[in-house]
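The complex is shown incomplete by one protein chain, all other protein chains being positioned as in the whole.
We just call them A, B and C in the order they show up, numbering each chain from 1.
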């Protein structure tokens, strides 16, 4: 007996990626597909790469259309998942439905931070779907609510995690620059996201600590043991569709060697199926994780600068959103965590 | 009991794609991996996206290293498969090994055409691995030798096939312009294939009927019923890694309508799992087939020009090389033709 | 005494390119800059590359704001230049103002063709700004109205011109596939023009003779001597911001050799400053013309197909729009035709 899944926001990038992965998931039956303004159209108009679903009708995103499924994915704009989640919860048996929010609404534990960065009322906090964080996997078992982490926080957290948990850095004065493909900005058309603006161009945005992923980063660093976390985070937009590559540096504990650092990473991720620590001297390249749920990571010492330098990459739509969501779903449903997911990228 | 497979040329693009697909194939065990100058290195140096094979040692391409497998893929430079194939054939039981050549050596039936275009002696002709060509699927059953078609001929042939087999065009004065990503040119470094030369740039090459895929195209058109095939074929290099998009036009039989044309395509491909005919008015985009074995195709009438215009796209490394090869392998081994292959692309 | 120039539509791609070139033009003073919804903003918000104009205020596009200049460039959406041109003409001295329309409104001579393709009433016909067409340069001298050709017609016409004027082809059954960067589609945000949709993707659009540049092509072929012009034209969108590369084939007169063809091109363009015929065997690459007013072209024979194959490339925003416009402006104003323009591209 397979689990039935509905997807709200099926015409966007996150929704499309959820569906791409679910089509290859052996324990899932794809149920209703819903959207806002695209309701009434064929899915094939919006997601031509999902050939088996080309003739599916897009339904309006209503509580009725989402009802009666074992799992509901919400791939909606930030701030809009809250009300839909409430409607689901209010339905008969709504608390038994596994609701997975790919948006930001339920990620933050601090209502204050939520309001500071999102300017709306805090909807609540759900179990955080990053199984590689110590303790988190347990919290996801049998949960019926999952908040999918942001793509930058997933990348940055997994890139720094071993250094934090093994005490090589203390999580203070972390500096991050992360280059992202433009699919992370979504499918709503804006002039600055036009191809003609992005080809042959790198740019920075959200400079000066104002990006909404900053409080999520600090929340994660604290959970990983940082007593006084602080981070300077600068996102870059670079000319590609998918992928994030994060450069994460932090002051390193005196006496730590490059070998110590690499060994710590190998040890921390020895049992993690989706995190691949590269050999010393080989650095991650985002092309290699496209379409996969893998994270490629490596780290070394910059002795003269007194900093640990770690580099990590993942597919923002897959491990950074939909793949990570399905990994957490598998845990919540009691399935093998890797079901329907791959570590193998589509390259070149 | 799974089939064991060796791959010669495992560090290149075609070899890498064969391995990417075989890693997801449930009936296959991956055996020896061989290469030329890279022998002795870790595969992870060359194919970092193939995480499960990262620590595999690359062996030299010798008859010994390829021996003892059920299937051998040759992903070697054009003109070099012939001698390796001979060595395999000369081994004990060598005629029972399924040898699949991803190169050009065994595609052409005419030794004269081979010598005209490749300037070497003709190695022979093997069953042609394009199952969607009428009659071809039968020839692949139980064969122990498969010549994988060229990526441009696969695209062009499948883009024009319904028009030829259903008599809408006669295969004379076909004009093709096909835009390809640069992975089709292989991984051997040449100045004109550098990223800096290709970013933001479209170019034509092999202009004037001199591209080596021309005789293969004419061979296919003839098999599809063209009494006097002729083709003007111009390949373009465009700034992307994967994908071919072919525009194929041909003088159309008088009286044929746009609806006739679309209906002929729908009918011809109704039972083909990997060929997806788009609805009228929707045109193929190469992004949608990346990583998949799908072909997206559509066709219409240009009434004023008196031509049928068809557009098709596929992933040159997947359906155009490695995916097509595995599809044919499945047939030859008696497996379901679609095993280990998907119609779903990685987009955006 | 310099000529004063106003630009309507200064925030778009065509308007930005007009300004980029005018900033380097020694005989021009840049006057009012106008736009629609962006009126009231700094130009630097929209065109950060035009540093010397960063603090210029964008004015509303009104007849008043365009009045009092020697030259007015209209870089407006198709169908909207007509009314603005009428307002200018109605002003005192309006007939002495040089009005240059970068849009389509005044390109076509046939009102019927206009209405068929643009679905609105025909605004009229102005001298056609393609000086390289025989006789056209004379018509541009002292004119006060110029219709700038479409970017595809400029590319295609100049790619085929020598073959037509020297009788190597008769302009019947011409087949064109032209790959374009996405700046040609303008700056109005649409989902299909997002970077995430275009990276790594080639696509066809306007297939089947429905593109609005078809009647303009046929008009040009007829002027170049084609008794019964016909064309199958397919535009492609490829992942780059600027540049068009056109592959143009046509049935060749029997007996013509590759050498004849190349010689005809060299001869036809011997005195054309902006058209560069490459040596035999070297084919145009769009990167080499970025930012320049040059056209790179070459042609040869496909003997087996019985077709001449010509390839040409230019920068759609420069020679294909703004550069061509300024070239024609120079002629109309009695300046040296090459003033403020370069044949040198920005590559790689």
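Following the convention adopted for this analysis, contacts are C-beta pairs under 8 Å (C-beta built on N, C-alpha and C of every residue); 3 or more make two chains touch, one makes a residue touch a chain.
What you see is a predicted model; the values in this text were computed from it and never measured.
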Contact with the hidden chain (one of C:124, C:206 or C:348): C:348
Touching residue (missing chain; options A:277, A:311 or A:341): A:311
Selected residue (touches chain absent from view) among C:43, C:241, C:305 or C:332: C:241
Hidden-chain contact residue, picked from the options A:23, A:89, A:222 or A:236: A:236
Residues of chain C (touch criterion as defined above) contacting the omitted chain: 13, 16, 20, 23-24, 42, 44-45, 47-52, 54, 183, 199-200, 241-242, 276, 278-279, 282, 285, 287-292, 294, 296, 342-348
Residue ranges of chain B at the interface with the undisplayed chain: 13, 181-183, 185, 187-191, 193-200, 239-241
Missing-chain contacts mapped onto chain A: 173, 175, 177, 179, 181, 196-197, 199-205, 207-209, 214, 230-232, 234, 236, 238-243, 245, 247, 249, 251, 258, 283-288, 290, 298, 300-307, 309, 311, 313, 348
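The criterion applied here is as follows: only the chains that are shown with their structure count from here on.
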Whole-Å separation of chain centres (CA-atom averages), chain A against chain C: 44
Residue list for chain C, restricted to those that touch at least two other chains: 181, 196-197, 199-200, 239-241
